[in-house]
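Each chain you see keeps its place in the complex, though not every chain is here.
Chain IDs A and B follow the sequence of writing; residue 1 opens each chain.
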């Protein structure tokens, strides 16, 4: 990295790109955490549990055992949650390195906003559910943003 | 490493809040990694595998095929592992941003200690298992700590 770029980078942290990264990362992580509450909501309203100790309040023996079952709505939320993990973990890591690689503020904001928007749309598309290719496209947009940031990181810091 | 760079690194790693974050993050990540070993232990002792190549040492054909099955103990550990991923990933990201947002050392330590303690209790509650609401409460405590840190991050850095 050239030292001119370095001088700008030293001011980066109390700077706007890192603050934008912090803001959008916190938003998508909170959104991901929301999936746990939605799963709990559907498990309770659909009475569909997986751990025997979770059904103890419904009585003992067979009367409780029937609630140890899978429910399509619960499984759908869980798939959305896992998809979040698979996509938000790369954003967390690549996004941090990207924010430190000295992008233009406007370019960085564009990446972060599109990613966060795409993941929120993806969640709605999964849970409603919207007809395809709604979910597929929202997934692909978030994926493409992460690839774009990864390319910038590797171009800037490559050290093998 | 050049000593000039060394000095810069020492500055960040000298920060007590950041050192506390580094310590507790490493502890919860090691705890999460332990789940892999516990899964392997139960797969081997219960003889319950999922990949055909993993049962090759038991012979060929039907004699090995019977070990391709699910086991309640294995599945329980795997659920605990996934729950760790769902909750420790947000802590990893939000906690880093929180540590950089300039919290009081005592407040930060309180957050990190409670989170790590809650996740350790959660693991015992899941694996023993403890009757509910033991597992549910320990999960909720870790969740609330992460929300509290996220609130501090957004209050400090918000840049949309």
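The definition used in the following text is that a residue touches a chain if its C-beta (ideal position, glycine included) is under 8 Å from a C-beta of that chain, and two chains touch if they have at least 3 such contacts.
Source: prediction; values computed, not measured.
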2 chains shown - copies of the sequence in the complete complex: 3
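As a convention for this text, only the chains that are shown with their structure count from here on.
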Distance from chain B to chain A - Cα centre to Cα centre, in angstrom: 17
Residue ranges of chain A touching chain B (in the complex, touch as defined): 13, 16, 18-20, 22-23, 25-26, 29-30, 32-33, 35-36, 50-51, 53-54, 56-57, 81-82, 85, 88-89, 92, 96
Touching residues (chain side chain B, partner chain A) in the complex: 76, 79, 82, 85-87, 89-90, 92-94, 96-97, 100-101, 129-132, 135, 143, 146-147, 150, 153-154, 157-160
